[in-house]
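Here the complex is missing a single protein chain, while all its other protein chains stay put.
The first chain written gets the first letter, and so on, giving A, B, C, D and E; residue counts start at 1 in each chain.
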């Protein structure tokens, strides 16, 4: 039920709709819940609606944290 | 459109309907147009309705007339 | 007793031996060198004549001419266009007798084509089926496309009466009921029609209205008429009788079909029709034009069952199929085979005109039942 | 740029090498001999864990327990019976998300079975499809069987708003929207549930309501919670973080899913839901019983879009499937494989309970994605 | 369609169960339907191969291949159902080529909502008909369409048969002027039995469809009259369509005797009532045989000696009419053309 996928907004359309690209798949969805969205933004898409925006920097930050955590562990192992 | 077939009334049913036998075929039809009809009567059936009663004596009379007419002709021939 | 109605009322009237002798009597009665132009008014007779192969058997001087007595053949295109417009409405289920489904309307459209486009068009074999459908589908509007001569009007009247009694507010009829006497009057009095020596009169129409209904016509036009059944011996006996009247210079109404027809017909049926229907000022017939007081509509008291009132319909100017000689064929002025489209562009599987569709149509009879000339391969 | 959303937000969170190293870090973090009972609340997590085969990879002491976060699994049978009653009405087109069509209602009936009996039940993939259907079929009543957590409620609200703007009088919703905090509260505070060391918190629910919504719960029950995304590295990172909190004796709300979740969520979505919906006094959850203020209905101002008001529905006492342990499974009190019907009478193609139907159901996950024991041949 | 040998949950509920979309989705529900219904009823070694194709070594001789789809409504009718019809119709198309049926394929299009009990009855009837006709159903397919996109069940069968006699040629192009035209029994029984169900007609005495496999009758005829020119089963379109087809194919005409046509009183009566002609009504257990005139009596005797040919009749002869007309001498001695049906008359009789 809570299935949602990341997508890039390709084009904002009239009537609070937008065309998105989710992994090479193009679809028209509602952006009524993210009124400030613009082309190029990343959003999370659920049952035909953008639920919120995705933050690419936060994604990278999370990945860095994971890498650090994993590395720290391994560093410990190496000790 | 004026296709109609002779049938015998097998049974008068409620609501101005009757079961008829038309050459071995049984069907329920309306007898609303021949209110006085009774089982054993012959009727002429058109688009699911009895249109009128058939008179077996008149049928025989017509056949007799035809036979006579045909015979009269042949009698003439033989002369 | 099973089958005894057939044994009494059908089989003897098809008896080959009696038929052979009756044909002999006709051959003897027909005066050599004289032509007897006899019109069978009814499509039912046209069909019977073709089905039993009678034309080949009659003497050369006896010519049978097909009349306009096929209700679907005479229905003008505009009335079919009305039915098509009704059928296109999403709330409407249009019901009608099967004969009508393939008749070409304006531009060659048909109710069958409408159905294939998604319209809800259903064939019924009885007017009461339409009423039952309305009762079963209260959220739809069931329209019965009513058509036919005096034979078929009483069953429609029973249906309307039944809808009234059952309190159905979703049943109505599109009445195309027409009357035979004005048509016969037009044929006998009109221009463009051949001179007729006699008329084989309606069978089941007369069961309802009685043979007396035609007395005035026969006298006025000095043309003999014999009411006849639809079996081959019925037709042959009527032919024999008409030849006799012609030879004797008489112009009476004979009743060959006494087993089913009386002078006054079925009074209960006539009264019911009279109570529900009234003549329109005029009604258009294919081939015969607009004939005064020749069509029936529901009386104002029954207007709620009248689809023309309920759906505010007006009869459009229909476009008759270009090149089709149906109008002339229906008057007996043209033979089907003389129509340039006959058996070439107009064929039973791709009919141009109504007369090629109905089993009682003159062109269909000519194409299907007679020894038709072979068509060129496509 | 095609595919770049996947490249940034999906693929790196499935990286096998990083995953292997993260699993190593978890193994090192988990104290030998200690058990970490962690509940993934969301069905989305249950699904991801099964799909990526994570349980086999975690250290023995780390136990993942499935939570009640599958909206179709927790829906009591009585609500489905209401939907079935609606679907049986001839004027109604019942629309819903595909997940719901196979869920057994009282007596094992389903919306799919209703459809096979002729009911007009249609699957939609967006709430707006239901609105579009209502606009296209003005003569039918389109009911949207709305279901889901805080994630799915805003899309329903958009649909109702759109129906209002378009002036549709044939659109309504049967709201089964429920709230996650009361369910987590019940799990952490209730009896019959296992003692939990930590909770992997909702992903997309939190996108809408923000991670701040769970702070009070974590503190009150002294149970750490980490909001996590639905990718395998998200889940593993959350597990690592929870182990760390447990080891340190902390009970905070962590936010692993920072790329999509903020403290306050999506204010526009929250405001819209607030404007249209209000909490019901209570709402029944399968397994958890009636929880106060845990379900949403439309506010009185929107009652004309509320199918319960429009069709005067009351929630019947549904009959839960006999023998099904879903209620216990949903609380984490029973493992699916310990249900006596699991993989014998209850199978994905003939499910007894909801948990065997939904792709996010614990029993379906256990049957389909794990190394299930082979069933005996029928 | 082959058995999947996969374990299933509880058996199909034939009392209350209905066909659902899942039964055609290629998953467990479909596998269960196939195993418990189709594979169980049609069981034979080739089907049990369980592959996407049945593999076999053909017997010596030429082979014949035929197909028909069955969409009849109602699905059950006096004397048969869509299942038995789907076997008879196709094995008869093989038999008309002188082929002994070997194998059938079966393709089902099921409509969501069909009661599983009714499907089981149809499948059982199909299996019984196949067994009686000596043919094995060796491979198949099941599709499910949404409610409102079918009519319960449509069945396609394709049949493979062997023609053992190397000299046999029964092509419809073989009719020659002077040949005799025979029919193996009464006309229109099937079509009228089906139509009567829809039109609310009953019969006294009852009327049954003639649906039957004709392989044995053909064998008997060919044994007695190996010179037989051609055979065809007058199904959809009735005798009129079949004779017009043969006349066109052979470039000949035909003349029938109306009085010679065998027609049951009930069929004749129903035709009068409905305004149709017995020659346009479908048969499913009759054949038309054209034989050299000199062999007409032998052919008639051979047909009459077989249980399915007891009411066989010599109904006319082939002419050299270049216009390829089929004509009929009426009982009164007139003549008329027997044409194809122009449009529709008896929808869904096969």
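Please note the rule applied: a residue touches a chain if its C-beta (ideal position, glycine included) is under 8 Å from a C-beta of that chain, and two chains touch if they have at least 3 such contacts.
In this text, all values refer to a predicted model and were calculated from it rather than measured experimentally.
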Hidden partner chain, touching residue among C:113, C:161 or C:221: C:113
Absent-chain interface as seen on subunit A, which is shown: 3, 5, 21-28, 45
Hidden partner chain, residues of subunit E it touches: 4-6, 20-22, 24-31, 49-58, 62-71, 93-94, 96-97, 99, 103, 105-109, 138-141, 143-146, 148-151, 154, 156, 158-161, 163, 170-173, 232-233, 235-238, 241, 244-245, 248-249, 280, 282, 339-348, 350
Subunit C residues that touch the omitted chain in the full complex: 102, 112-113, 115-118, 344-350, 374-378
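By definition in this document, only the chains that are shown with their structure count from here on.
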Touching subunit A and also subunit B, the following chains: none
Contact-graph distance - origin subunit A, target subunit E: 2
Result of counting contacting C-beta pairs for B-C and C-E, higher pair: B-C
Middle chain, criterion being Cα centroid separation: E
Furthest chain, CA centroid comparison against subunit C: A
Chain centre separation in whole Å, for subunit E relative to subunit B (CA means): 37
Rounded Å distance between subunit D and subunit E, as computed from the means of their C-alpha atoms: 55
Per-residue multi-chain contacts in subunit B, two or more chains: 3, 5, 21-24
Multi-partner residues of subunit C (each touching 2 or more other chains): 2-3, 6, 10, 125
